[in-house]
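This report refers to the structure that appears directly beneath it.
All protein chains but one are shown at their positions in the complex.
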Amino acid sequence: MIETVGTWIAAFLTLCILSFLYKDNPFYKFAEHLFVGISAAYWAVYEYFNVLRPNLIQPLFGEGQFLFIIPLVLGIMMLTRLLARVGWVSRWPLAFIVGTYAGYNLIAYLQSNAVEQVRATLVPFIQVESWQTFFGNPGAITFLTAIAVPVVVVGVITGIIYFFFSKEHTGIFGRSARIGIWFLMIAFGASFGYTVMARISLLIGRVYFLLHDWLHVI
Amino acid sequence: MLLILVMVLTQGPIELAPPTDITAEDRPNDAGGNVVISWTKSADDGAGSDAVQEYLIFRAAQDEEFQQIGRTRKGGEEFVDATTQDGVEYRYLIKASDGTVHSEPGMSEVVVSSAQWFHAGRISMLVATLVISILILWFIRKAKRGEKLFIRRIAGLEAVDDAVGRATEMGKPIMYIPGILDMDDIQTIASMIILGRVARKAASYETPILVPCTRSIVMSAAQETVKEAYVDAGRPDAYDADKIRYLTDDQFGYAAGVDGLMLREKPGAIFYLGAFYAESLILAETGHSVGAIQIAGTAQPSQLPFFVTACDYTLIGEEFFAASAYLSREPLLLGSLKGQDWGKAIFIIILIIGILLVSFGFETIISLLSTGQ
Amino acid sequence: MKKQIPIIITFIAGMVMILQYFIPHRPFSDIQQLFNTWYVIIAVFAMILGLGNLLKIHAIRLQRRPKGWWYSIVLLLGFAVMFIAGMGWGIERGSLFDFLFWNTHLPMSSTMFALLAFFVASASYRAFRARTSEATLLLVSAILVMVGRVPLGNYIWDKLPLLGDWIMSYPNMAGQRAIMIGIALGVVSTSLRIILGIERTYLGGK
Partner (left out) sequence: MNIVERLEAIDRRIIFVLILLAVVLPLLFPIGFKIIVSEPVQGFYDAIEELAPGSVVLISSEYDPATMPEVYPMNQALTRHCFARDLRIIGMGLWPQGIPLNQASMEQAAEEYGKEYGVDYINLGYKVGGIVVISAAAENIPTTFPQDYAGRPIEEFEIMEGIKNFDNVDLIVSLSAGDPGTRQWVMIAQGRYGKKVASGVTAVSAPAFYPYLNSGQLEGLIGGMKGAAEYETLIEESGLGTQGMDAQSIAHGVIIFFIILANVFYIIGKRRKK
C-alpha cells in the first residue's frame, strides 16, 4: 500500500514540475518551493548524520579528543556571519577553507591537467604502422586513424595559441589561432551533442517512470 | 567418482611450492613506517596443483620471534606492511597456504623503513611549480612597478560595459549569477572580481543589481564585494543587502528559483560568470525568453557550447580568468596573466621540441616530465 | 587584525598542502591530515550558515508578507517535515526520511532536469543558429557526434559510429586538452595569489 501512495505522490509532483512547460503556475511554484525546502533539509540532515556527528561530535564529546575544539570554534566563528556586526570574525575560518583549497588546487591542476597532458601529447608525429595499414587498404577509417596523431598535435598547440593573450592575433600567429578556435568549436560541438543526449536521457527516465511505475502501461 | 575419491585420500599431504625471490624494501617517498614486500607466485598458484588459496606474511624484528602480520589472496604478489617503526631492522617470511597446509617459507633480506625528506618522483612538478610561480610573481612585480603590459582586446568584455549601459537605458535591473560552486572554487573567486567591476558600473548608473547565490559563503563574499563597489562609486546608501540572496544549495532548486526571479524581475542584462553545470541551459533559455542581453563566462568546457549558442558573448574558459585581469587593469591580475602566457609559451616549446625528439626516437623527455606517484 | 590574521591563516593552510606534496616526511604528513579533518568540519558550519540564511529570509517573508508569501510556508513546512523525519527516525533505507527522498525530492529534482530536454529541443529550433563559421562548425560536429552515438546512426552508414568515436577521441580530445591546459595555468596563478595573500577579494571589504 505504502508503495502506491509514494508513487502517486511522486507522480503528482512530477506533473507539477512539468506544468512549468505550459506556463509558470501555482502548482509549479508550490513544487518549486517545496523542493527548495526539502532539498535544504536533505542536505542539513545528511551533513549532521554523515559529517557533524561522526567527524566532530563523536570524537570531541564521545572520545574526548580535545584537539577538535579548534575546528568547532572556527566553525562557530563562521556562523557569526549571520550577525552583521560581528561578521568579520567569520573571515578566519573562511581564510582556512580558501587557503587549504588553493593549496590542493595549485598542485592538482598543474600536475593532472597541464604537465600530464603535455606529456601524453609527446607521441611520434608519423605513426609508421598506421600509415602502412592505410596504404594497405585505403578507406575513410584507416585514413582517419593514420592522421589521428598529427590532428591531436596541431589541435593542442593551436588551441593553446588561441588562449595566448600577449600577442594580437595577426599574421602566422593569427592564422594558427583561427585553426585553434576550429578545434575548440569541434570540441564544443562534441560537448553539445553529448549534452543533448544527456537531456533526452533524463526525459526518457521520467517518462519511463510515469508509464512504468505509475500507469503500469509498459 | 569413487576411484577419484580414493586417489585423493590415499595421497600424502599435498606438497606446496614456496613463493620465490622475496624482496622487502622501504617504501620510497613516504612519511616512514612502510615496507613493501614483493615475491613471485608459488609454482602451485594458477599452475601446477593450483591448490594455493592465500599467502601468509610473517615479520620479526632484530632477534624476536616471527609473527604473522597479514595475508593476501591467491595470485597476490605484493603486501604493504604499514606498521613498521623507522630505524628498526626487520626480516620477512612468506608462506603459500591452501588454508591448512603451509609451504616452506621464503625469507627476505633485512630491511629498515625510513621517511624521506623529498619525494624523488616529483622533481618535474617541483621545477614546473617553481618556474610558473616565479614567472607569475616576477610579472606581478613588473606590473606593480607600473610597467606597461600588453594584453590583446577581449571582445566579450567590451560587451560587459555596453550591457550594463543598455539595461540602464531600458530601466531594467541587472542580474549577476556567480555560478553554483562555493567560494573555494577559482571560477567563483574570478567571478567576484568581475562582479566588483559590474556592481561599480551599476552603482554609478543607479541600476539595481540582483545576485542570487547558491552557496552561503558566496552570498557573503558577494555582499561584501557589492557593498565595497557601492562605497567606491560614492553611493553607500543605495546598497541593498537583500538583493544579494542565498536560495538553496541544491542545483535545481537554485535554477528554478532563479528562473522565477527572472520572470518576475525581467532583468535587462544577465551575467553568467562562474562555474556552471547542467542548469546553465535552463537559465540561458529563460534569460533569452525574457529578452535580456546575456554575457557568459565559465571555465566548465561542458557548458560552454550552450553559452556560445544562446548568449550574445561568451568568455571561453581561460578568457574568463583573463577578463578579471583585463577589466580591472589591476597589476596583480595583469602580472599573473602575463606569467600564465609565458607558461603557455614554455608548454608550446616543450611540445614542439618534445614531439620532434620523440619522432626521432629520443624518448627521455617523456620520463623527464613524469609526475610519478 | 581583521585582514592580517586571515591572510596568515590562508598562507599557512595553503603552504602546508603544497609542501606536503613535495615533502612526505613526518611533520608535514600529520599536519595535512589534521587540516583535512578540520576542513571537513568547518565546511559543515558553512552549510549551516547557508541554511540559517535561507530560513532567515523566508521567516522574514512570513512577517513582511510580500506577494506570494504563502509559498514560504510551503518551503518552511517542507523543510520542517523532512528535517524532523530525518533527525527523528534516522536516514536508513526504509525510514520515513528515505521514503520522502524517493517520493518527493527525487521526482522533483529529476523532473526539473527532464525539463531541460524540452528546453534543448526548443533551443535547438529557436536559438541555435549558425551565425558565424565557428558556430557552423560547432553544429556540424554536434550533429555528427549525435548521429554517431546512437544505434540509428549505424543504419544510415555503418561507418558513422566509428566517425563519431574518432571525432570524440582525437579532434575533441585535442580541443578539450588545450582548454584544460589553459585553465590549469589560470587556476595555478589564482591559487598562488590567494596563498601569498596578494588576492583578497574573497575576504571582502574593510
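The chains carry the letters A, B and C, assigned in the order they are written, with residues numbered from 1 in each.
Simple rule for what comes next: contacts are C-beta pairs under 8 Å (C-beta built on N, C-alpha and C of every residue); 3 or more make two chains touch, one makes a residue touch a chain.
Only a predicted model underlies this, so the values are computations on that prediction, with no experimental measurement involved.
Colleague: With touch defined as in the header, list the contact partners of the absent chain among those displayed.
Modeller: A, B, C
Colleague: Give the residue, chosen from A:16, A:74, A:98 or A:196, that touches the chain omitted from the document.
Modeller: Checking each option in A:16, A:74, A:98 or A:196, the one touching the absent chain turns out to be A:196.
Colleague: Return the single residue from B:80, B:127 or B:238 that touches the missing chain.
Modeller: Touches the omitted chain: B:80.
Colleague: Since one chain has been left out of the picture, which residues of subunit C touch it in the full complex?
Modeller: Per the touch rule, subunit C residues meeting the hidden chain are 21, 29, 32-33, 36-37, 39-40, 43-44, 47, 90-93, 98, 101-102, 105-107, 109-110, 112-113, 117-118, 120-122, 124-126, 128-130, 139, 142-143, 146-147, 149-152, 154-155, 161, 165, 168-169, 172-173, 176-177, 180.
Colleague: Touching the absent chain: which residues on subunit A qualify?
Modeller: Spelled out for subunit A, the touching residues are 21-22, 42-43, 46-47, 49-51, 53-55, 58-59, 100-101, 104-105, 108-109, 111-113, 116-117, 119-120, 152, 187, 190-191, 194-198, 200-208, 211, 217-218.
Colleague: Against the chain that's been left off, what residues of subunit B make contact? List them.
Modeller: 70, 73-76, 80, 82, 181, 185, 251-252, 275, 277-278, 301-302, 371, 373
Note that only the chains that are shown with their structure count from here on.
Colleague: How many angstrom lie between the CA centroids of subunit A and subunit C, rounded to a whole number?
Modeller: 5
Colleague: Which subunit B residues touch at least two other chains?
Modeller: Within subunit B, residues 125, 129, 132, 183, 186, 189, 216-217, 220, 247-250, 252-253, 256, 278, 281, 301, 305-306, 308-309, 316-318, 322, 337, 344, 347 contact more than one other chain.
Colleague: Residue numbers in subunit C touching 2 or more other chains?
Modeller: Residue numbers touching two or more other chains: 18, 21, 46-47, 49, 51-54, 108-109, 112-113, 115-116, 119-120, 135, 138, 142, 176, 179-183, 185, 187-188, 190-192, 194, 202-204.
Colleague: Per the contact definition, I'd like the list of subunit C residues that touch subunit A in the complex.
Modeller: By the definition above, subunit C touches subunit A via 2-3, 5-7, 9-18, 21, 34-49, 51-54, 56, 68, 71-72, 74-83, 86-87, 90-91, 97, 99-120, 124, 134-135, 137-146, 149-150, 159, 162-163, 166-185, 187-188, 190-192, 194-195, 202-204.
Colleague: State the interface residues of subunit B toward subunit A in the complex, per the touch definition above.
Modeller: 124-125, 128-129, 132, 150-154, 183-186, 189, 216-217, 220, 247-250, 252-253, 256-257, 260, 263, 278, 281, 301-302, 304-306, 308-309, 316-319, 322, 337-338, 341, 344-345, 347-348, 350-352, 354-359, 365-366, 369-371
Colleague: Taking the complex as given, what residues does subunit A use to touch subunit C?
Modeller: My answer: residues 2, 6-7, 9-11, 13-14, 16-18, 20-21, 29-49, 51-52, 55-56, 67-68, 70-72, 74-76, 78-79, 81-82, 88, 90-107, 109-110, 113-114, 117-118, 121, 140-141, 144-145, 148, 151-156, 158-160, 162-163, 180-197, 199-200, 202-203, 205-207, 209.
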